[in-house]
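After the structure tokens below, expect a handful of questions from me.
The complex appears here without one of its protein chains, the remainder shown in place.
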């Protein structure tokens, strides 16, 4: 199978903290790949690595067989036009209307005339169901609507790859359902490749073609939804079922309580 | 916020600033007199220039005819040489003219008082680069007081 993105054995650390220690992830073309894991293990960092905003300490990241790590700034900017990223907050430009937000990448990167841009924007907004909200400002949108508007902006230039950063976090069940449906439909209709980073297990299992689970700086499990469900790894099961304690400990590493409370002063 | 309003207000801002510059240039700094027309240069040697400065006015009977361009010390006889740049339109002063350093009011600034001489036959007009021969130095208050005391001491 053809891979659009290949993360090849990378190690990444921030300050003194190691975040990834030799992980390998492949994102096949035309599929939805999910990356799951507990909060705070740097899932967003992974997307920034793919986008070239951060560089790994070791290892290689390839986009369409070109190494992102070795690219010059110009090449990187050229490559980024083929990918887009949906940020957790939506990251809409607050000083522009929804219409201008979606039109922004078109105005920046193409020389299309305003009529054509208006048509494209209307189509993209129609795809996410927000054509009626074109003239609203981002501050007037609900969280779910803002994310859909950001999605319309992300697909404005018809990219090859979309990266979703926690698309379901903090959404009510209805907007969550809408987003799940949108991600799946857009992926199939536009022949996109999607990377979804999330910790919402149930939603992801329904739409992802292939799933990676990260924990403790490594990939602890991978496979299709079915394979993941049947995994015999304790860690994977703890994550799927949401048990409080298990291989991922409930307690942040600390001195033993007995020692801390009752002396053992050596 | 629409585009037109932004452009309009920035335009108003620019116009206001141009207005301010014009006010400062014409009304406050009076740019017109300092740069008006050509000038020619005269020199005058004084024994003492007192508090005269570059850009001090040169006046004939209160009318400004030029300004002090520079003040230097003559390297040979160690007297101050004042360079006066005089407006070209006042270019018919006879050679016999004299200059003195005067003070406007008791505490005012010092200026060069220009006294046109008599135009008789055989006396030529001052030309660019000429030296004025007849000069009177600035009055220095300490010298005056010293003289006064000295004279009083003699008369008693």
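As written, the chain order gives the labels A and B, with residue 1 at the start of each chain.
One rule holds in what follows: contacts are C-beta pairs under 8 Å (C-beta built on N, C-alpha and C of every residue); 3 or more make two chains touch, one makes a residue touch a chain.
Here is the rule we use: contacts and distances are computed from a predicted model.
Entry comment: the absent subunit's protein name, as recorded by UniProt, is "Intermembrane phospholipid transport system permease protein MlaE", drawn from "Pyridoxal 5'-phosphate synthase subunit PdxS", "Intermembrane phospholipid transport system permease protein MlaE", "PTS fructose transporter subunit IID" or "Sarcosine oxidase subunit beta". The shown chains contacted by the absent chain are A, B, with contact judged over the whole complex.
Per the touch definition above, the residue from B:57, B:82, B:99 or B:138 contacting the chain not shown is B:57. In the full complex, subunit B contacts the hidden chain through residues 6-7, 9-10, 12-14, 16-17, 19-21, 23-25, 27-31, 33-34, 53, 55, 57, 64, 107.
Although one chain is hidden here, its contacts on subunit A can still be listed: residues 48, 51, 53, 77-78, 80-81, 83-85, 87-89, 91-94, 104-105, 107-109.
Convention: only the chains that are shown with their structure count from here on.
Between subunit A and subunit B the centroid-to-centroid distance comes to 77 Å (mean Cα coordinates, whole Å).
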